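Excluded from the complex is one protein chain; the other protein chains are retained at their positions.
Chain lettering (A, B and C) follows the sequence in which the chains are written, and residue indices restart at 1 in each chain.
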Amino acid sequence: MLGSGFIGRFYANSLQGYRSMDKIVSIYSRREESSRKFADDYAVGFSTTDMEAAIDRPDVEVVCIALPNNLHEEAVMLCCKHKKAVITTKPLGRNGAEALRMLLAVEKAGIFNGYLEDLVYTPKFIKAHESVNNGALGRILWAKSRETHPGPHSNWFWDLEQAGGGCILDLGCHCVEITRSYIGKDIKPIEVMCWADTVVKPIDAEDNAIGLVKYENGAIGQFEVSWTFRGGLDLRDEVMGTEGTIWINSFLRTGFEMFTTGKSAEYVAEKAESNSGWLFPVGDELNELGYNHMFMDMFNSMEKGTAPKETFYDGYVVNAVLDAAYKSAKTKLWEPVNLEIWRGKTGISKDQHLLEFDADHYLIKEEVTHYGAKKLILKNKTTGKIFEREIQ
Amino acid sequence: MLGSGFIGRFYANSLQGYRSMDKIVSIYSRREESSRKFADDYAVGFSTTDMEAAIDRPDVEVVCIALPNNLHEEAVMLCCKHKKAVITTKPLGRNGAEALRMLLAVEKAGIFNGYLEDLVYTPKFIKAHESVNNGALGRILWAKSRETHPGPHSNWFWDLEQAGGGCILDLGCHCVEITRSYIGKDIKPIEVMCWADTVVKPIDAEDNAIGLVKYENGAIGQFEVSWTFRGGLDLRDEVMGTEGTIWINSFLRTGFEMFTTGKSAEYVAEKAESNSGWLFPVGDELNELGYNHMFMDMFNSMEKGTAPKETFYDGYVVNAVLDAAYKSAKTKLWEPVNLEIWRGKTGISKDQHLLEFDADHYLIKEEVTHYGAKKLILKNKTTGKIFEREIQ
Amino acid sequence: MLGSGFIGRFYANSLQGYRSMDKIVSIYSRREESSRKFADDYAVGFSTTDMEAAIDRPDVEVVCIALPNNLHEEAVMLCCKHKKAVITTKPLGRNGAEALRMLLAVEKAGIFNGYLEDLVYTPKFIKAHESVNNGALGRILWAKSRETHPGPHSNWFWDLEQAGGGCILDLGCHCVEITRSYIGKDIKPIEVMCWADTVVKPIDAEDNAIGLVKYENGAIGQFEVSWTFRGGLDLRDEVMGTEGTIWINSFLRTGFEMFTTGKSAEYVAEKAESNSGWLFPVGDELNELGYNHMFMDMFNSMEKGTAPKETFYDGYVVNAVLDAAYKSAKTKLWEPVNLEIWRGKTGISKDQHLLEFDADHYLIKEEVTHYGAKKLILKNKTTGKIFEREIQ
Partner (left out) sequence: MLGSGFIGRFYANSLQGYRSMDKIVSIYSRREESSRKFADDYAVGFSTTDMEAAIDRPDVEVVCIALPNNLHEEAVMLCCKHKKAVITTKPLGRNGAEALRMLLAVEKAGIFNGYLEDLVYTPKFIKAHESVNNGALGRILWAKSRETHPGPHSNWFWDLEQAGGGCILDLGCHCVEITRSYIGKDIKPIEVMCWADTVVKPIDAEDNAIGLVKYENGAIGQFEVSWTFRGGLDLRDEVMGTEGTIWINSFLRTGFEMFTTGKSAEYVAEKAESNSGWLFPVGDELNELGYNHMFMDMFNSMEKGTAPKETFYDGYVVNAVLDAAYKSAKTKLWEPVNLEIWRGKTGISKDQHLLEFDADHYLIKEEVTHYGAKKLILKNKTTGKIFEREIQ
């Protein structure tokens, strides 16, 4: 494990949770005190402030990177050097160029690589994604993911140099991969329009942003991200298809509601803002946030010798989309997504929207009236005239 | 009442509902059968297919326009001619130019004019808006309104010539006025970015769109509209401020849930798609959709000789914003909002985002750690360095 | 209007709300200051501390009683004396004997009488009740109503002598009439089991209670009431039938959610306990709580010369059920409901529960298996043996 901060601890809780056969054997942190504390808390045999030493040990089978964004590349390169399987927290890089170098490096080294995008491993996402794949929603038109909260816990996130960006990079990377998964990971993201601004925090990076990602088949992926949301961690997805819709609330409204006058103060949930009044805790954060299923997929895949659901390639695609978002926020134009490597479909055309009713007409709508008749709204193919027709 | 269709009947139900002192005395419809039926159903003394005849009657104090968009201007001009107070369904015009002509005409004629934007009169909106005005959310950063459903009931909506547009005009007009109200009706909308597409229906107008409206103070108004949503009438607003957030669900989730095997089939709610399984009816549609409070404001204002909350001027501003949206959807650029008439503030600058902590530092974040200490994230004003400081 | 307290003001807001043609012309209060303030606030022409003087005025068409429970009978008798139509807040009496005397008096006097049980007039209830009547839920098996909050506002409620009881009488009267309406107002309530206790407040009356009311057809009405609930006003109903279920949340979860850090403090909603954190206001309390539809029914009925949905007779039935509940809470037995007057059906037998499958079998259950087959669980009529049968 590289990194002993907030996310490293979340990972460790999941990795060694339940009746797990997996074990952390080596921990690296930039600060000795921190690595030693982590080693104590999780019964880790070896702790160090030397990154390479943490990696280059015979009992290390896979390296898990839980470091600030600006240290990912260095860590990945060391894994390549020592031929260790590597899994990395999100985002993969601070930008597409970094991500591409890491992707090329791990593939050249021939090592197992996994991209730790936990939010496409939440139980709700997995179930919803299955339904989408089974066609329950028909053709997917639009997928939105929203992640907003009152801002990250550690100082490095707020520093543009270390983080590489603000809430777009920190939170948008989740949203892009979630919506891309619903739309289809083999469908090419074409261009991005993004609004971003710094409206509350005294920082150089953006603290609020909204983006639209257009895919080759005409579908739209949308992200809404903020570091200034008040009320907790708001994590919601919506998908809209021709045959249905899905609404997921992953954190603030999960069927658990508590009111307390606050006579007992306690930890409620990640990024909760209060411990009195109406509170909305989550039962099992590790599971609800996808960590358990994510590591299960990573390690099962590694053992089977297959690729996990999320690889560095996916991390690279996400970074490329976010690069376009950042550029768009500046130029105020729809900016193309530059993908030097693309392994999905190409040349997909926009889906058809002309639903034939009969030889002469398209069907616009069919509905049942108040008094029980069926009403059709039709369009004449030749004249373009739109009219209603009632049938019993 | 001009118009006897779906919306005219909704209006009539509200106007003559509760223990009302108001009464419809004259009904115009393009089809005689329709006007007669309306007259019967609502005990209206005079019915006609001659619009001017319907207006020019001594007992008519105010004319309510519930006609297709392309007939609004003609109706308004007749009201001006006969000096009758006029209230018009939304949108005011098919575009800003039409709206402007109507605005200038009613003001020149000196007649009372009301814009029937019911969704800023819903009980939830009124209450939420009060809270926003009282500062419960702090400075408003973002307001979103979403209205999506499976498409309108009447054929004229689908015809670009009569309607003047697709779901942007039909539904976006609600969203723009809702979000504008939260942000502040005296804050100028500056520019619009809009994506729109026709992805499901065989029509010329757009059936899905998303838009961002930037206001002079930096706030963003967002609309999401669709005529191809499956699942009923989805009517939700969200507002985000520096001190809080509001989530409103006006129709599909209002605390009323019913499961039925469907052995009894019945009317559930406007645009509901099913009458078995889990259903989500609304108790009192007229009230939930704002009609009662809207007409109350209109008539009370008229009697008091004041302007109602929503006038033709507001309808004009909405049309101007939507014009920019349509243009942006074509040019793919942020398009300026052209407002020949603007009666709000001007020259507002973007709100400040530098929160001072002490003479040398800005405050980025303050939070309570797991172990109960208070953690500050600060930024040095001179060096820009971001660091953490813990205090007891 | 008799009474100028909390409920009197709620009534007045509703009576003179919207575009109403109704007007309060006379106000009685026990305290002069209070009656004068009410007269000012609602533009009432006549105010007095003499109850009879308030009633016996030519312009008074109907008397609305909004007084503490122990004053209802006196007020009703004065209405009888002066032949004034009368509508009374809930509960009708402090017990069945009082209620019966009032019922007999108004019927003898031949005056219009209405029982102001607002919660069977809420828009949600009305809609749900229609669905139940239309058969959407099949045969009704169970109906529950829950009303709990942190306790009433005025001191007289807490005084056993004036109020006649605690939360059973104050809140249970709502619940009994709600559940009775779902089950069928013509179905006789037979016996009651009730638990009641004083567990938090230093009072003689009960502050928490749960009751089960058995009806002649075997259906169960359930009430859950409390004056010690923390979190606001919890108002929920559930109905369970052979073909479906209904869940109604009338107050705390109605599709309106707000988070605020509390920098602005304001009134949120009736019995809300906080003005920061997550709050759940109601858009339009008067409408959500049924006042508008209640007065509409009362006055429309009066004008048409028909009985309103809720009359003194209903108030009497409710009091009789609550008498049995109080007795049961003491004896710990199922206590019979003593109804000297019963105007519904009698001799109804329990509904049949033997669903025939074929000549030899009853059908217990039918379900679709994971692999798509249909599985039946049947019972042999003769042997009683229960077995599974799969059919394609």
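Definition applied: a residue touches a chain if its C-beta (ideal position, glycine included) is under 8 Å from a C-beta of that chain, and two chains touch if they have at least 3 such contacts.
What you are looking at is a predicted structure, and each value in this text was computed from that prediction instead of being measured.
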For the chain omitted from this view, which of the shown chains does it touch? A, B, C
Of B:Phe112, B:Trp156, B:Phe259 or B:Phe299, the residue touching the omitted chain is B:Phe259
Out of A:Ala136, A:Ala307 or A:Ile348, the sole contact with the unshown chain comes from A:Ala136
Identified contact with the non-displayed chain, of C:Gly231, C:Gly255 or C:Pro308: C:Gly231
Against the hidden chain, subunit B presents residues 230-232, 259-261, 273-274, 276-280
Need a quick check: the contact residues on subunit C for the chain that isn't drawn. 137, 141-142, 148, 150-151, 153-156, 158-159, 193, 195, 197-204, 207-208, 210, 212, 214, 218, 220, 222, 226, 228-231, 234, 240-245, 267, 332-334, 350-351, 353-355, 362-365, 367, 370, 375, 377, 379, 384, 386-388
What subunit A residues would touch the chain not displayed? 18-22, 122-128, 130-131, 134-138, 243-250, 253-261, 263-264, 266, 281-284, 287-288, 292-293, 295-296, 299-300
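Just so we're on the same page, only the chains that are shown with their structure count from here on.
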Can you tell me the C-alpha superposition angle of subunit A onto subunit B, nearest 5°? 180
Chain with Cα centroid nearest the overall Cα mean is chain B
Quick one: point me to the chain whose Cα centre is farthest from that of subunit C. A
Could you put a whole-Å number on the gap between the CA centroids of subunit B and subunit C? 36
Measure off the straight-line distance from the CA centroid of subunit A to the CA centroid of subunit C, and report it in whole Å. 49
Can you list the subunit B residues in contact with two or more other chains? 243-245
